[in-house]
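Report on the structure given below.
Of the protein chains in this complex, one is absent; all others appear in place.
Let's look at chain A:
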Amino acid sequence: MSLLEVRNLRKSYGALKVTDDLDLSVEEGELHAIIGPNGAGKSTLIAQLSGQSGSDGGSVRFDGTEMMGRAMHRRVRAGMSRSFQITSILPGFTALENVASAVQARSGSSFRFFSPVAEESALNDQALAALDRVGIADRAFFNAGSLSHGEKRQLELAIALATRPRLLLLDEPLAGTSGAEADRLVEVMRGLKGAVTLVLIEHDMDAVFALADRISVLVYGRIIATGTPDQIRDDPQVRAAYLGEEEGT
């Protein structure tokens, strides 16, 4: 049984079918990349899988349990986390507090009113470790809103990691990062392989083909091909629909 099993997933915005009867299986432990042209519906798919937006129909099974109809925070608690294509952080919190909040969410009740949370070293230590992993430990005590764009992307990943997901849905984690930052994030993802199941949406084809165990190609809300990087590279349909287009530009 696959860790994530998506069947007949649908979503329309008016007449536009953004997710069109989509099927997808993600095996435990694999890094499954999803590529596709702009507007193909990749972010919409992540939003549907994570529970941020509703679906018009279909089924999303995670570890055998139907997730459809469950709110986003409950899917996170079940082990499905995500990162956002457009950075979503708590700008008035420090970087450390951003990540510590994610640790807090899975460590006991937050209906505690009296003891200062800033002094909970168990939360801070884990948060610092996550920041260190993505390479911005030196920014721990900076306001998240004041970080550079690339650092915010690193923070975004650290927050997602801190929820300790079994399945991590990453929506273009490399978008807008500098070369060095991107290298670091690719290293982090490589380090996660095997330990965490990853769904990676990414336009950076070098990163995708270097990291992915399997790749699915999403065009107009449908998966037109799934296979190993080699299979995808040689697939004529994919070349026509997507990669060819890339080479043309």
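What we mean here is this: a contact is a pair of C-beta atoms (placed from the backbone, for glycine too) under 8 Å apart; a residue touches a chain by one contact, two chains touch by 3 or more; residues count from 1.
Throughout what follows, contacts and distances are computed from a predicted model.
Note on the omitted subunit: UniProt lists it as "Branched-chain amino acid ABC transporter permease", one of the names in "Iron-sulfur cluster assembly scaffold protein IscU", "NADH-quinone oxidoreductase subunit C", "His-Xaa-Ser system radical SAM maturase HxsB" or "Branched-chain amino acid ABC transporter permease". Check A:4, A:18, A:40 or A:76 against the missing chain and you find that the one touching it is A:76. Note that of A:89, A:157, A:182 or A:219, the residue touching the chain absent from this view is A:89. In the full complex, chain A makes contact with the omitted chain through residues 50, 52, 71-74, 76-77, 81-82, 84, 88-93, 97, 101-102, 104-106, 109-118, 120, 159-160, 162-163.
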